[in-house]
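Encoded as structure tokens, the structure appears first; notes follow it.
For this view, one protein chain was removed and the others were kept in their places.
Showing chain A:
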């Protein structure tokens, strides 16, 4: 079936299978930051933005993205690098496998919530699982990143 879509600002038209998840389509276009971490819509690793809204690309059909604008980490390199520096400074990473989905959701949260409290940050990011760390470093990095322009 025909799919028309924008990925990181670039327009594509392709024939896709009816059941193809958006995740697989994006990977076929070279967006390898988009990864599968679970089979149950629980881990958040596959997070991308669909018209600026964070969604689970493992659970959305590619055809559901018809005429929509998809953003992956590849399309947000400067922002990802800036936040990544805060993660490194706080020693938040271990294996780093969860990073792409986590960064996509942190950047979505930054756009959506005004000056979020710690509880609001935890709630917004609750759907991003990390199996190595205890999230403490992640949280320090997020707080420092969000507060970077305050002084």
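Worth pointing out:
Operating definition for what follows: contacts are C-beta pairs under 8 Å (C-beta built on N, C-alpha and C of every residue); 3 or more make two chains touch, one makes a residue touch a chain; residues count from 1.
Just so it is clear, contacts and distances are computed from a predicted model.
Looking at the choices "FAD binding domain-containing protein", "Spermidine/putrescine transport system permease protein", "Isoquinoline 1-oxidoreductase beta subunit" or "Cytochrome c oxidase subunit 2", the name in the UniProt record of the chain not drawn here is "FAD binding domain-containing protein". Considering A:7, A:60, A:103 or A:142, the position touching the chain not shown turns out to be A:60 (whole complex). When the full complex is taken into account, the listed residue touching the unshown chain is A:42, out of A:42, A:77 or A:94. As for the chain not pictured, it touches chain A at residues 1, 17-19, 21, 39-42, 44, 47, 53-56, 58-61, 63-64, 66, 105, 108-109, 123-128.
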